[in-house]
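Left out: one protein chain. Kept in place: all the others.
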Amino acid sequence: MTSAALPVWMVTSYLAGALAACLFPRGRLARWLTATGAVIGGASALALAGAELMRSSLGGGQEAFHIVDPLSAVFLAVVGAIAIPAALYGVGYTRAWEGRRSLRMPGAMLNLFLLSMSLVTLADGIFWFVFFWEGMAISSYLLVMTEADEPGTVRAGNWYLGMTQFGLGFILAAFFLLLPPDGSGDFTALAMHAQTLSPGLRSLVFILALIGFGSKAGLVPLHVWLPSAHPAAPSHVSALMSGVMIKLGVYGVLLFGLRLLGGGPAWWGGLVLVLGAVSALLGVLYALMEHDLKRLLAYHSIENIGIIFIGVGAGMMFLGYGLPALAVLGFVGGLYHTINHACFKGLLFLGAGSVLHATGTRNMEEMGGLIKRMPRTSLFFLVGAAAISALPPLNGFVSEWVVFQALLGGSAIPQREVAVLMPIAVAMLALASGLAAACFVKAFGITFLGIARSHEAREAHEAPVTMQVAMGALALGCVALGAVASAMVPALGRVVAGLAGMPPAPATAVGWSLGLRLSAPGAVGQISSLGILLGLVLLLAAIPVALWLFRASRALRVSDTWGCGRIAQTPRMQYTATAFAEPLRRIFAALYRPTEDVSIDFHPESRYFVQSIAYHARIVPWFERYLYDPVIDRVTAWAGGVRAIQSGSLHAYLTYLVAALVILLGLLLLWGG
Amino acid sequence: MGLFSKIFRTGIVSEAIPSGDPDIVHLVREVDARSRRLLGRALGIREVDAGSCNGCEIEISGLMSPVYDSERFGFHFVASPRHADLLLVTGPVTRNMEVPLRKTYEATPAPKLVVAVGDCAHTCGVFKGSYAVAGSVDQIIPVDVFVDGCPPEPADILRGILTALGRSPRA
Amino acid sequence: MPSPAGYAVAIAQAALALLLAPGLVGLIRLFKARLQNRRGAPVWQPYLELRKLFAKEVVVSTNASWLFRAAPFVVFTSTVAVAFLVPVLAVPSPFDAVGDLLVVVYLLLLGTFFLALAGLDPGSAFGGMGSSREMTVAALSEPTVALAIFALALGAGSTNLGQIVARTMADPASAVSPGYLLAFGALFVVTLAENGRLPVDNPATHLELTMIHEAMILEYSGRYLALIEWAAWLKVLLFFSLLGNLFVPWGVATALTPASLGWAFATLIAKLAVLGVVLAVFETRVAKLRLFRVPELLAVSFVLAVLAITVSFLVR
Partner (left out) sequence: MDSAFGQLAVLGSSLVLMCGLTLLWRRGSSAHIAAFAAQSVALAATAALIAVFTGSRELWLVAVAFLGLKGVLMPILLSRMDRRLGGPRELEPYVNTATSLVIGGLLVVLAYIVTRPVLEVSRLPTRSGMPLAMGLIFVSLFVIISRKKALTQVIGFLALENGIALLAMLGTYGIPFIVEMGVFLDALMGFLVMQIVIYRIQETFESIDVEQLNRLSQ
């Protein structure tokens, strides 16, 4: 099989999967057929991207398909790589639907969703790009609505659809402005035409694209749909949406910023950097207050998109200042984090799905002690949690390290008042990653550790094998992607090289041995993630040996948890998720504006005896309340006004039609003549 | 700066432990040599108030003062029985504290010692026969040393602990 | 460049750090005892405590999972791994290329992460409280650390520790530059916060409600406790070595001769002792802050770091 057949394989198998779901909407066979389509499709996408990346990085070889350039190959690879475990996971996950829900819609849409995401990255012209972009939006909307009977799903779907169409408007406008006079929607033609535009117009195009793609990526303040839509979807779809789909927003920004506009003034980068830093910080701060496991993860997607955009923004800034070597570093950091985030966020959503599958709830306050009931799921979730908290030697750490290094290179920016952004971004990134660690101690600790807080948690069961395999594969991916940093960074460097006139040979010089050495001017750092991994494993193995050698006691006795000698320990004595986040809620009270109300029911006989205490703590959803609600209110009011023309009479509508036609013809005459 | 000049003017005030009255400290069980060797110079003490009038506690808090300075013997008070090697129990064991005392003893990793401080801990003192009292400490958990007195002086308590460890007060 | 001798010295200095750590803590305790007009325990007291703990039985909660048993090993491992990266005696270490200052910070965070999880595992209220507070303090001190690293990296043009030390030694004036001094101040405050010293946390407290670090480890006993305590002590020593050797690098051996290594050892002991005295005096002088005043202290350290950046980065 030549690599030329791969795109055909990819499209065919996705379509076959979709068709199979339509034909056999029920039963074990359906689940397997749907998944097989998606797995083969994902594998072909991965192979296609891999072939292209090999070709571009090794040079030579013949260009099998000019439609794949290295940048799209990276994103295609991400789609394919997450599609496989997600589809496999779906086999086990959707078994619970048996007899309750038809698999027709979700199965078909899953395959179409994957297909359109893959093809968005491959599209080389406006038409197909927008076509598949919209296909991706609609199929994912339908996937979100799978469990429309659950409370909140419809609302989440509406938000999602609204925001995605809002974004599409901006993307279309950006494309429209770039359209050459001959109307050719080819990206190469667009890029050529972009060179002839005035700087002001180019900036406008970029801003429009940033808003459009930023709303898909979940950049603050366009993130509001994300925390409600991602959790509402079935978990393997959440993994795809959070792990892959929002990354296409990053792809869009890179497509416009680098490929179509060919780089721009430094303030573009500055804007992206600032939005990224704000998203990173606000994302994690809101995640900390969230006790719905999947919503928490969704907020972390905002945080990680922020980190990606910090890298991308830094890269664009350096490019604007003519520092290509550092620019490569920034973009590499962003891309690397894109891949890593896809891996660990996919893993975490799958893990959360298993918990949901086992307990039937997403509320962390009703979980606890799951590590004993679901040992493998919890191990995999732990790996994901450590990776997203940027703990070495896992992948999250390595990519954040590259982003840090790029920011440290900020001292090379000649304009010092702009360079100030870099240390500020460093501080915000560091705070975000510290808070992320705190948040995942909460997420893992409250969910999996301690004593079960509800009957469901006590009765939880381990996930089916397919789900375990999917999670295990992604957990391995987290370890592996971290370990191979010394190969990944140069490879990604070559992907970025060539875009927007960046140097073909990445200035991030590399020692292929164990270590990774960055030596852009102003930023020099050296680590060896493989070395750290091996070192930690060796040391970890050495300690028990040393304990044995030095004859440390091996006596072990199991006894009650120490609780100052209290008679019985109950789950209610444990720290809750709310309590865990309480110090931070107080510290960042200015942001959260928390309100608490405590209502106490006293015993009728005496106020000294309390029957029950209800405690509610809420935070003000700032963006929803102050940014979106006024707009929505305004629109609703306006729509109410428009209702006046809805008479319901057919004649009235025909009159409108005729009137519109007349006006249009008049306009045509006016301009055309 | 006034603080530090006062510190320097005062100098070290820790006093040697006098040998004292031999009738006050009663060794119930001889501690084995291994435990003595291990715990002799590094001892975590968990104080358990099993129902005392707090008179003994006031004296025990004197152990940490600069004058008696139990830290020079390698003793320190710990926050959890898991970290402890020796339980310092005071008071007659009340019915409410019976289970907690057992649980504390259970929570302490072996090898462990118990020193019961005060007359109440030994004989239930004036609370003897009360409906609220479950018994003396040795009726609930095994005791190694009793220190008598109502309340015993800090020096006596130190001697009691040292006796449990098989050490002489001179150290 | 990495020779067998280089590896031997690098491993030896990690081992040395591990062996010296209890002594350093004993020294600080002794200083503090003397400042309280007490005689205090001998300097080697922590070694005796370790020996005792390693020989004792372990009591594990019925609710605890494997994570509770694994955490002490992870904590100890991550801290010892840091000991390989921090220049204790000699630079450049062959392990310098394995990890830089950022790796040091995040490896320590790895230990904190697992310790905080272990605090939640037995389902005790104290453990949860300690974990919550520890992670809060750790997260809030992160920006200061990152900015201090930024300030140091600017001077040296690298985040690798060997480079920073070498650069400061080559240009002694930079060690007394305001940027370095401010960064030193910022890192000193972070040292207090990260190691649970006064005024952030009281290492000698017995009251559960005021605890941070101690509350997380209330459930540990025996060898597990020994590993955690030893790791915590090692962390103090490593922070002191960073403060001592990054900002005042004189004495750090650049050649692997016995004489220079001996001199490096002597200066190391002197630096540790000086910092120990400073810490003891400081802890005698200040009172513990309320938990919700701690962010203010960390904000002070953050401002110091911002000033360090302003002075060393912007004003050039």
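Each chain gets a letter, A, B and C, in the order it is written, and its residues are counted from 1.
Operating definition for what follows: a contact is a pair of C-beta atoms (placed from the backbone, for glycine too) under 8 Å apart; a residue touches a chain by one contact, two chains touch by 3 or more.
Bear in mind the structure is a predicted one, so any value in this text is a computation, not a measurement.
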Visible chains that the absent chain touches, using the contact criterion stated earlier: A, C
Listed residues C:8, C:176 or C:286, member touching the removed chain: C:176
Candidate in contact with the missing chain, chosen from A:545, A:590 or A:670: A:590
Contact set of subunit C toward the excluded chain (per top definition): 173, 176-178, 181-182, 293, 295-296, 298-300, 302-304, 306-307, 310-311, 314-316
Where the missing chain touches subunit A, by residue: 416-417, 420, 424, 587, 590
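Note that in this section only the chains that are shown with their structure count from here on.
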Pair of chains joined by the greatest number of C-beta pairs in contact: A-C
Greatest separation from subunit A - chain, by CA centre: B
Rounded Å distance, subunit A centre to subunit B centre (Cα mean): 58
Interchain centroid distance [CA atoms averaged], subunit B/subunit C, Å: 34
Residues of subunit A touching at least two other chains: 555, 557, 559-560, 562, 564
For subunit C, residues contacting two or more additional chains: 55-59, 208, 218-219, 222
Subunit B residues touching subunit C - in the complex, by the definition given at the top: 3-4, 7, 10-14, 38-39, 41-42, 66, 69, 71-74, 76-80, 82-83, 85, 107-111
Of subunit C, residues touching subunit A in the complex: 54-67, 73-74, 76-78, 80-81, 84, 95-100, 102-103, 106-107, 109-110, 112-113, 116-117, 119-125, 127-129, 131-133, 135-136, 138-143, 145-147, 150, 153-154, 157-160, 163, 208, 218-219, 222-223, 226-227, 291-292, 295, 302, 305-306, 309, 313-314
Residue ranges of subunit C touching subunit B (in the complex, touch as defined): 29, 33-41, 45, 48-49, 51-52, 55-59, 204-208, 211, 214, 218-222, 225, 281, 284-285
